[in-house]
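With one protein chain withheld, the remaining protein chains of the complex are depicted in position.
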Amino acid sequence: MKLFTSVHDVPNVDELVKEALSLKTDPYALQHIGKNKTLGLIFLNPSLRTRLSTQKAAMNLGMNVMVMNMDKEGWALETRDGVIMNGTTVEHIREAAAVIGEYCDIMGLRSFPTLKDREADYSEDIFNKFIKYSNIPVVSLESATRHPLQSFADLITIQEYKKTARPKVVLSWAPHIKPLPQSVPNSFAEWMCRAEAEGMIDFVITHPRGYELAEEFTPNATIIYDQDEALKDADFIYVKNWSSYQDYGKILPGGEGWMLDLERLKITNQAKVMHCLPVRRDLELSSEILDSAESLVIKEAGNRLWAAQTVLKNLLTSL
Amino acid sequence: MKLFTSVHDVPNVDELVKEALSLKTDPYALQHIGKNKTLGLIFLNPSLRTRLSTQKAAMNLGMNVMVMNMDKEGWALETRDGVIMNGTTVEHIREAAAVIGEYCDIMGLRSFPTLKDREADYSEDIFNKFIKYSNIPVVSLESATRHPLQSFADLITIQEYKKTARPKVVLSWAPHIKPLPQSVPNSFAEWMCRAEAEGMIDFVITHPRGYELAEEFTPNATIIYDQDEALKDADFIYVKNWSSYQDYGKILPGGEGWMLDLERLKITNQAKVMHCLPVRRDLELSSEILDSAESLVIKEAGNRLWAAQTVLKNLLTSL
Partner (left out) sequence: MKLFTSVHDVPNVDELVKEALSLKTDPYALQHIGKNKTLGLIFLNPSLRTRLSTQKAAMNLGMNVMVMNMDKEGWALETRDGVIMNGTTVEHIREAAAVIGEYCDIMGLRSFPTLKDREADYSEDIFNKFIKYSNIPVVSLESATRHPLQSFADLITIQEYKKTARPKVVLSWAPHIKPLPQSVPNSFAEWMCRAEAEGMIDFVITHPRGYELAEEFTPNATIIYDQDEALKDADFIYVKNWSSYQDYGKILPGGEGWMLDLERLKITNQAKVMHCLPVRRDLELSSEILDSAESLVIKEAGNRLWAAQTVLKNLLTSL
């Protein structure tokens, strides 16, 4: 593996999940492979789970880690080419990325979308430039359109907790008061469609009309607009808010009543409930579910560690 | 030791001080006990001494350390239960604490009081929730009401520099222009009352009327309102400002003239002067004392390292 920015970098997700579960049983067995290798974690946006889990994963593999909050410790980067830099940006991404590449063996990068300009966000311009100019393997710590370490951890969690060979997994839209990126649901859909193609799960997406994800992330996915209908017989419900892709970055009317609670859970096959976190209690998801045995959210967050460690291991062995 | 949030977590302070002084003579002897163990240092407020000394202490024991300034790198946490999270808080302390518990073996936590709501501050709600939901051992890096690593370092310093078997230690209030928490004096009083009970010292508190600390922190303590009377025959003077507990968080009239200077030091038994730092020169304590051989403030700060290392060692061996 030379890069980890989407499911397309993974030849076989079933194999990768098996590797993660194996590594989880013996976390420190591979400490020699990271010796004298340095991971640079570059954040253009805040992070809790991603930062701690990826830092810990790298240390488990014997790596050195350098964390750089560019948005706070550094300065504004210019991302456009061909502009005279006489404004507020201090350094061009071409130099910044290349310099980080000089000091690090692998880079982790987080860069959120603007939610203002769909074309710009979905071009993944900043991410692609970091990859191009750094000249080292890059791990996505969430980009404008994807969060693959999260989706990988989600699939690990589903494999751990499934009670049938091929569980039904439902991605269920949830309300929020702020417009959120589509990166987590895009990525989750992309991974689940792949898992479905590999025969691991059945996948259904449910959301109010107008919240359709970009088609490239939902190949052959079943979309059911009636939430109750979609949740029927579900084994796992993945709760997540996102803003509209069509009416880009907007919150649309019609999302009232979509919050999952214990009553609605009765429709399902005693489904386990997942969420990538952070979650707004009693807005996105009811406290009664979060505090119940049905919630997997903490186990899921815990699996971020093994997802990151498996990815770093594969990148290290390809250096 | 499963927790370190107050002197009540310590069976015997004399033993703990002896352990610290022993460890100081051979700092790297126990590097194997922290191998593959991770300390998460979570700061909800700024820190210099506490951060550096605790990070260094953990590294001396072979631990990995992850520092997270939640107030700057993260986002606002909701601490109340039963509220719909449709405001400015992004994540509930229940999830945030639990997630940190997934990645760390031990957590260090700093969370200051508001100084607005005494009941809320003194309930130690945030701290108790972090302890409850993280499900891992927690070390206080200063809470709303206590700073036990500081007090432990203070007692180590007193043991190192005492010239008599049972020195007289005076906690002496000092002026300040801002209302400061009671956490350092609360904790110091609590530790000194224990040290007195164990026969290590004699303890006296002096402050203007109205600055009485909460009684739970000063069991059987001698309070003398006349500063000169209190300082008589003192071997150690612990200088510290705090705001009123009774008229909560307020600066009261009557504190003028309480700053310690060399002239007033003559009353004492050639007392050594201590302060937890940061200190405002010539407001809380005179420069002439700080720059004299009577000042122990830097040695005291240095002992923060051994206090932290001793506590981490005890937590590690109880994992």
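Which chain is which? They are A and B, in the order written, and residues in each are numbered from 1.
To be clear about the criterion, contacts are C-beta pairs under 8 Å (C-beta built on N, C-alpha and C of every residue); 3 or more make two chains touch, one makes a residue touch a chain.
Note that the structure is predicted; figures quoted are calculated from it, not measured.
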Subject >> Touching the absent chain when the full complex is considered, from A:A98, A:I223 or A:I267 >> reply: A:A98
Subject >> Residue of A:M85, A:A197, A:L262 or A:L319 touching the missing chain in the full complex >> reply: A:M85
**OP:** Considering the whole complex rather than only what is displayed, give the residues of chain A touching the chain that is not shown.
**Re:** 36, 38, 40, 64, 66, 68, 70, 72-75, 78, 81-86, 90-92, 94-96, 98-100, 102-104
Subject >> Interface with the unshown chain - residue positions in chain B >> reply: 27-28, 43, 46-49, 51-53, 55-56, 59-60, 69, 72, 177, 277-283, 287, 290-291, 297-298, 301-302, 305
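Going forward, only the chains that are shown with their structure count from here on.
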Original post:
In whole angstrom, what separates the CA-based centres of chain A and chain B?
Top reply: 40
